[in-house]
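Note sheet for the following structure.
Note that one protein chain of the assembly has been removed; the remaining protein chains are unaltered in position.
Note that the chains are named A, B and C in the order they appear, and that numbering of residues resets to 1 at the start of each chain.
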Amino acid sequence: MALRMDYKTDVWVDWCPGCGDYGILAGIQTALKELNLKPWEVVVVSGIGCSGKTPHFIYANGVHTLHGRAIPFATGIKLANPHLKVIVSGGDGDLLGIGAGHLVALGRRNLDITILVHDNQVYGLTKGQASPTLPAGVKTKSLPKPNLQDAINPLLLALSSGYSFVARAYALDIKHLSNIIKQAVQHRGAALIDILQPCITYNDVYTKNWYAKRVYKLEEEGWDPVVKDPSEREDKLAAAVRKALEWGERVPVGILYWDKTKESLEDRIMRRIPTYTEKPPAMQAIEVNGKPVVDIEKILKIYSDYVVEVGRR
Amino acid sequence: MALRMDYKTDVWVDWCPGCGDYGILAGIQTALKELNLKPWEVVVVSGIGCSGKTPHFIYANGVHTLHGRAIPFATGIKLANPHLKVIVSGGDGDLLGIGAGHLVALGRRNLDITILVHDNQVYGLTKGQASPTLPAGVKTKSLPKPNLQDAINPLLLALSSGYSFVARAYALDIKHLSNIIKQAVQHRGAALIDILQPCITYNDVYTKNWYAKRVYKLEEEGWDPVVKDPSEREDKLAAAVRKALEWGERVPVGILYWDKTKESLEDRIMRRIPTYTEKPPAMQAIEVNGKPVVDIEKILKIYSDYVVEVGRR
Amino acid sequence: MANRRNEVTALLGGPQGAGLETAAQVLSTAFAITGRYVYSYREYYSNIKGRHTYIYVRISSERLPQTAREYPDIIAAIDAESIFHHFTEAREGTIIIYDTSTVNTKINGIVSIEPETRNRISSLLESSGYEKTVKGALQYAEERGAKLIGLDYKLLLKEFAQKTGKSTYRARRYLNTIPMAATGYLLGLTPGELEKGFRRRFRGREQIVADNVKLAEIVAGYMREMGFKPSPLPEPTNPPDKFLVVSGNDIVAIAKTIAGLRLQTYYPITPAADESVTLEAHENLRVDGEDLGSVLVFQTEDEIAAISAAIGAALTGVRSSTTTSGPGFDLMIEALGWAGINEVPVVVTYYQRGGPSTGLPTRGGQEDLFNALFSGHGLFPKIVLASGDHVEAYEDTIRAFNWAEEYQLPVIHLLDKFLANSIVTLPPNLLPPAKISRGLISTGGRGYNRFDKSGGPITPRAFIGSEETVIWYTGDEHNTEGHITEDPENRIIMHDYRMRKLELADEQIPEEERYRLYGNGKDFLLVGWGSVKGAALEALKHLDEEGLHGAYLHVRVMQPLPKKAISKILSDYGVDRAILVEASVRPLLGRLIPMWTGFQFERFILKWTGRPIYPLELAGAVSHIIRDGSRSEVLRYGA
Partner (left out) sequence: MANRRNEVTALLGGPQGAGLETAAQVLSTAFAITGRYVYSYREYYSNIKGRHTYIYVRISSERLPQTAREYPDIIAAIDAESIFHHFTEAREGTIIIYDTSTVNTKINGIVSIEPETRNRISSLLESSGYEKTVKGALQYAEERGAKLIGLDYKLLLKEFAQKTGKSTYRARRYLNTIPMAATGYLLGLTPGELEKGFRRRFRGREQIVADNVKLAEIVAGYMREMGFKPSPLPEPTNPPDKFLVVSGNDIVAIAKTIAGLRLQTYYPITPAADESVTLEAHENLRVDGEDLGSVLVFQTEDEIAAISAAIGAALTGVRSSTTTSGPGFDLMIEALGWAGINEVPVVVTYYQRGGPSTGLPTRGGQEDLFNALFSGHGLFPKIVLASGDHVEAYEDTIRAFNWAEEYQLPVIHLLDKFLANSIVTLPPNLLPPAKISRGLISTGGRGYNRFDKSGGPITPRAFIGSEETVIWYTGDEHNTEGHITEDPENRIIMHDYRMRKLELADEQIPEEERYRLYGNGKDFLLVGWGSVKGAALEALKHLDEEGLHGAYLHVRVMQPLPKKAISKILSDYGVDRAILVEASVRPLLGRLIPMWTGFQFERFILKWTGRPIYPLELAGAVSHIIRDGSRSEVLRYGA
């Protein structure tokens, strides 16, 4: 296959007609295109679910992992080769249910990865069970009885876990969405975008209609999410938390919080391993003609604290 | 062994002399005593770690589970028999690292369980690696190099996950701690207490001295954490978030947030299974003389939608 | 159309989300109401809408079919893609019902077909000299003896729309009814019978029933006009008065309720989740106004939580379980070890699907045997049993709960996607009466020690919550009180005694309850487990007719394996006549048996396409091995 700069593949997109995922796919593709990233510099990592199929539809490296584990896979990829742009595209069940622990861990690390949450309030691919973003008492058409468990707020969770870029977008506003994705990808640090994604097949509560009436853009109301100096952090975070609680008649989308001052994990690694970005793990030579670059003689020096010389001290 | 109402066992407490866990143990025992709970009505559930040994030192049912899994075990116990008082006592690594996903899930469910976090900033039992509450750049004596990863704030995480009772306590102020535990246990819903617990062996940064100078009591400053009406929720939550961010010269302890209006999971289950608390799973008769209470004849009625009568519709 | 032995198989095919399941249900129900037995099995992609799905509906006037069968008598296609997937299944006499408006559809124009499949079918058509269109495919089939029945679906819908005053858009929703109604017509279902099927499916929604009946009548009228004659199945001999219409998932849910399960945890996964959905839909056990309790079904945040919560619940005395498939089971392994060392009775219902990893998540296989048997660090006892059909699934579910409590250990109940997604009309009297045995139970009290082994490996079990009783559990090695101890002599006893419980089970559960030998022909012995059963039993009959007389050794309990009996039977047949049959890329039962008996298989029939083993292909493979000296055969039937 020739290299394709439109980020599209030949794989048939097998989502339900009308699914919000189409918008997310277009949003990613548009962002990559506008950022002018080479397909081989980008890795799209996903979990399992309808959302999990996304990488197969994008002409860039794609790693479709396990349910809930996209973030740790992405973490390994990014740590091994920090020059790659790593984007996680996952379901709400995937990232906020089975994968919630990893989501929290990424936040506190502030590793430079962008997380896109396909927030459809259901487990799509397993036929519409409640996902962790479906509020208690709500009964979608796929549920036999109203939901027993309450919802998690992805924005609140991201804010409290330490993400330095937290946003919400709407799957069907592709331009707005792709714009946010662009900024998130360019941001150096952990970014999360909660994407409201109508599931046309199972979710008859949070529908296009429902959103259409309610969604408004933060930036249009003069919202300033950016932390320009660490001293602003607490105020901005507290404000973002309040904003994140807004859900009902009005549903805000846009960048909620953006801390440009926080050190990323890569920065911290560089403090300990000065050559880290210059020679990251994936780019080191380890052998020459089958001989190790670090052989036992070199080990005796690197591990000199493990060497005891006979007759000496 | 005779029944003992002092909640002490004969098991030797093998924590390091001076460990903050002694305070937590005393705090739990005092609370149980003052609440006058019968040892067989209480279940203390733990994970793995120094903290994980706690149940063996308490004369009440004790379930010492797996690393990170205390909450799901406790969830099963509580769901099966909601008449039991269920307390989870776990490490910060246990509950906020490997178990963070479960911690988040319990919050959004608001099941009536009390979580005690032994927050010592290290993995005690595996010899002092950084736990998820140790800030980046800090080097305890057990670490070869300063911590690479940043800390999670347990209070923020609990607040954003939906816990209806969120508090912080100090392990060495047993009276204050036990008082908070009492209120948490009596609260109907998910409660979390982050307990600052000096680890004398591995953590030479957050020591008794460090805390002694900084800890102050919220209630002494007139803090009112209680949500008495759902309309107050957002304000109280936002205020609690700000408070949770306070860490440095002053470290607040006390109840940060207490929502008395939120429906617990048990309440929600009762809506669907009206006999749930009266005849919970653990207390149902399932057989009489080896014959099932629900036999195939009864099944044909309960599952009448699966029965097709020949010759009829 | 060859109504083989009072029975017929119809294949309904179409895109996912187009109502194929509904159509099959209506058809099955209609036949059930007439007293016929139905076995239906569905194949589908891991996809919600658009990919191809199909259902074999096998109907018999005589008895419940034990498996689906290949080479359907009728292929009824909703769309063009279905023709491409199935035209090679047609044989002499097979009827193909198709939409005439699709005949010129090219395979290359169908986006929903996967490239590998498309290429494969294209090559076949091309190399056989046919057009790569629906027409070409139909010709291929016709020249091999198929009878084509073309209906213009669009036209039919138009007529339907006119008669019911619907828009064409709305009318299209009823598309699935066309091939189904045509099938019903051919098999002699009267409009009244079909109506009963619709009515039951669309309870209370009379308009939908009426619409469907109307369309069915239009189809029937059309077919009649075209001169197609119904060829009804014979009247049922001695039909039961009622059927329980259940999938493998459903029968397990029912058996669990009977067995006394009162708390089930789960995390959604194919093909296990439907069991929990069924249980949840029947959570309140009220019969004639009498409250018999309830089954709490709880969706957890992941499978680790599911098993952990089920174990926690079991400590309080409730019969609890969780249900999953491979990926979920992998995550449960650590907690199962905890249940093992703490002697907790807990049941895990494990539906195998195509692996490894996400693999073929909506397809089947039998590759998880060793995962069920041997995963988990450190040794602890567990019982592993596997079911081969709906009745076995029912019995085994109940046995699983009894053994879990009698021996105080985790029990893994293995099933698979093939069984989970097979729906049968089960006469309730095929289900033997259930017995519940809870093992040694103690009311506890002061001085109760949960792990007191002075009376042998099994300690009477008290429950957390018992009056005046305090109990400790730990995943660490522990003393009689349940407190941690690292004392070596305590370890010797505790660790050994736990393993002895499994040896006790081996002594106490008669080997005959752990396997079954079907048939007594001496020409060959098939050895299998789980879903191999149906195909094997039917293959035996086919081969019998061909003069090859064999037997089938069906292993039902894999741990403790009934090794003496197996060893004896295998040595009777010897390596040349004992054939291991498994839906697996490499034999697993075929390695387990030598592990315990030393018997090394040398003849294998394996299948790993994710599709079930079908009876005729199995019979063919056996005949290759026995008559032609082949050593191993790979099966591949099924789109």
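Just so it is clear, a contact is a pair of C-beta atoms (placed from the backbone, for glycine too) under 8 Å apart; a residue touches a chain by one contact, two chains touch by 3 or more.
Quantities reported herein were computed from a predicted structural model and do not represent experimental measurements.
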Under the definition given at the start, what are the shown partners of the omitted chain? A, B, C
Absent-chain contact - pick from C:188, C:359 or C:521: C:359
Residue of C:457, C:519, C:562 or C:638 touching the missing chain in the full complex: C:638
Need a quick check: the contact residues on chain B for the chain that isn't drawn. 10, 12, 14-17, 48, 50, 66-68, 93, 97-98, 100, 123-127, 129-130, 132, 144-145, 148-149, 201
Name every residue on chain A in touch with the hidden partner chain. 1-3, 9, 11, 39-41, 43, 45, 48, 53, 55-56, 59-66, 69, 71-77, 79-81, 83-84, 101-102, 104-105, 269, 272-276, 279, 281-282, 284-287, 290-296, 298-303, 306-313
Those residues of chain C that touch the unshown chain are 45-46, 114-117, 120, 325-327, 329-331, 333-334, 337-338, 340-342, 352, 354-363, 365, 367-368, 370-371, 373-380, 474-477, 479, 484-492, 495-496, 499, 584-586, 588, 591-592, 594-596, 598-600, 608-611, 634, 636, 638-639
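The working rule: only the chains that are shown with their structure count from here on.
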With contacts counted as C-beta pairs, which pair of chains has the highest total? B-C
Per the centroid of Cα atoms for each chain, what is the distance between chain A and chain B, given in Å? 29
Distance in whole angstrom between the CA centres of chain A and chain C is 37
Where chain A touches two or more other chains at once, the residues are 97-98, 100, 132, 145, 148-149
Multi-chain contact sites of chain C, meaning residues that touch two or more partners: 298, 301-302
